[in-house]
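If you scroll down you'll find the structure; I have some questions about it.
With one protein chain held back, the other chains of the complex are shown just where they sit.
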């Protein structure tokens, strides 16, 4: 039985961790950390857990926690984990960090985009970027996993095969992403009130959203050359879900008869099949079926599809997933499963909930 | 392994049956019946089941089905099952009917409220009303279970203890119910279009909703005298959930000193504890906590609470549940579990999904 | 041109006042009071007013304001106006108060339900309860109008004719009300975040909501005897709208042949026609049509209908309106029109917006 501690258990991602881990055969939550609700019953904060969770919330004492559990999930604000984690703790406990603190290999890039100083840069090198489908083997051996951001997970998985196979021009990638409101967290801000968000759609973080360098690092790695993308997130009036619509120009090659030849729909689809055919959580859809967030809600699936547009010589890449599951808590559990030798799907087999 | 056939597998209740049964250890769906989508892959209709269900939809051949499965779930329009079911089929297979055909013991009442002729009234007597918390033992031995309606399940469970214990005046019961839109089904009607329902609330079926006699029959049985209720359903712009707010006057008794004495909050709460303390799926909340549909979404729980109002000498009874789970598919699975000697919670243990 | 000052111009009711007054032929807003946004452009807070309002927000200086305008609207927290208003100010300017400070004639009742001390009880007697359809003449001559609460407006108008005409038993009135989220205001509270409210319905303030005594005072006045009601508000995931579903037992009378006779549907409808036939803003619907909030959104209309249930000898009374218009800003403008001799509909003629 894997003993688990959660720091930030009363945020939306923390709550989702609790929900998923309650259904995991070999996991037991030992510590519900929530600085805001210390000593209050967890099920009073999240009434859905009434009679399912009897524990009270506890403080965020990482060092104490390292003594009592096998793995710590940190669903905390940026900078928190970096400021408290050290080699001593890591020698006693594994950590899956749902914040961005260890996702970016270049500390200067992190500090520039996040606007804060990184307090434990010496640990960045050890951290493994926990996008399981790309870095499965590294995750298995990791002590510290940087759980990917929600937008990056969906964006990277949607675009990866075509960059990896060199079928698109890396300088033309535009990622237009749409997210449900739970991605904004549970903090009491006017901007996230029902009446401000409902019956509305808007872009935000235009040209400067913090997930941009995370996406670029992974895509650059795939392409084997620096990739700079336009990334624009939008807020959609729904609880859960992320949809990515990405655009790129097909890369032409000199054909057998000398003219420029562009990849066909078949070649493009074959690239996705190559990388995702054996992946349980990535569902590459049938031709013509657009991913929709409703079909993955509550599950760890990412639905992906692609369409070639001969008129514009672009390809449109689409991905849909649940931001709280594959985009946060589900992927964190998937990472835990890999780190502890569990079946990768354990605790994550539930079918999506519709409607 | 219980072999299962579903008639009406592509409606919302049918889809929820599929979702829940996929997570059931000892159940296997053998027949996805859907007259509208014969020969089409089930997962093309419900893309959430992509790669989880490979079957195609089949016709509604009850007789054929009876040869191949152990239990049939019928999630079909009123009158369908009554028109095809007979003793021969029932001798070969158990049936859990999610329609109203066998819920009402008096066929005249059924025909009056539903406006159709009942084609197999001889089977009504055998049917067990599958509100498990009230009729558990009868369900265990049943071949034909009438799965309760969504509003009745929530209404009856909310009011039952006080009528059973004689603490309220049966002639004063008012039930004001609110439902999400999935209760209206998947039929293509203008009235259920997004733009017609969104940003709106309305009452409907005022004084004549078909669930009224079903509620009254069960409550009369509890009270030991005829109970006539005011029942008003409302349509709320959300996918899932039913909330019941019920009102009744407390029944006064002559006190020790001759004056009229009314039940106290403690006595009222004790009645609920008496009937629900050991029920897994009925959660009687702590004092002062109002049931909310968000806390039960996706689960088979019913959250119930009650408040005495000394000013008006009324009691307000509240219940919240997921109309597609405890109000339809979940309760159907609970009934199946009882009928086949499975653990009552099997396939129904998932925690509610929030947000 | 009526010169107007608004205190609390950046709340939802304040914003709606601005919207409506911009369309009023003889009104001009001179003062956008908002303590939270002093010196900030109003249109930066409410971007819908970009290029329509050029003013900046100002402090809440009532005394100064009284010099500059003809009427002050106060859309402020309970207790604020009572603590600053005095006879001197009232001698210089008219006031329409959207808070509850002067709605209840008995200061003890106010202090009990609101839990605060009333700082200017000497002014309560002068205040007119601004439900125009009931107190039109008094409003015309008033200096201080207590603009009714949202729930009370809809509740009172729905029930009034039957109590006034003595057709229902005053001791049996149950009011089950449902409101959109804008009624909860624009304060940054976790409970009103999108993800907390969306896909959810709940009751709140059960047996103790502050609008109860306001409703009871007006209904008692109509009935000519004390009326005590059960009032239960609910929160519905939509921006605007209030729906009231009220229940009461018909009052029987000894008939010509000695038996007890109950009012008929026709008699009940006649009562509504009597009081509302000439009212522009109260639309008594055709038989069988249920009021829905979508049909009044953005307008000052209240849609009302009623249905007699011979089975239960109850009558179900329904009302729907926009909580920000007839339930707040619209009614405030209607009161202003009466106070200044304008056409009562001026600024309020827009048709409801659908969808």
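The letters A, B and C name the chains in turn, as written, and every chain counts its residues from 1.
As a convention for this text, a residue touches a chain if its C-beta (ideal position, glycine included) is under 8 Å from a C-beta of that chain, and two chains touch if they have at least 3 such contacts.
Everything quoted here is computed from the prediction, not taken from an experiment.
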Option from C:78, C:190 or C:350 whose C-beta touches the chain left out: C:350
Touch criterion as defined above, residue of A:228, A:261, A:286 or A:343 at the omitted chain: A:228
Absent-chain contact - pick from A:140, A:294 or A:349: A:294
Footprint left on subunit A by the chain that the document does not show: 172, 174, 176, 178, 180, 195-196, 198-204, 206-207, 228-230, 232, 234, 236-241, 243, 245, 247, 290-294, 297, 307-309, 311-312, 314, 316, 318, 320, 355
On subunit B, residues whose C-beta touches the chain left out of the figure: 12, 181-182, 186-190, 192-199, 237-239
Positions on subunit C contacted by the hidden chain, ascending: 12, 15, 18-19, 22-23, 46-52, 182, 199, 239-240, 283, 285, 289, 292, 294-299, 303, 349-355
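Please note the rule applied: only the chains that are shown with their structure count from here on.
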Centre-most chain [mean C-alpha coordinates]: B
Interchain centroid distance [CA atoms averaged], subunit A/subunit C, Å: 46
Per-residue multi-chain contacts in subunit B, two or more chains: 199, 239-240, 292, 294, 297, 355
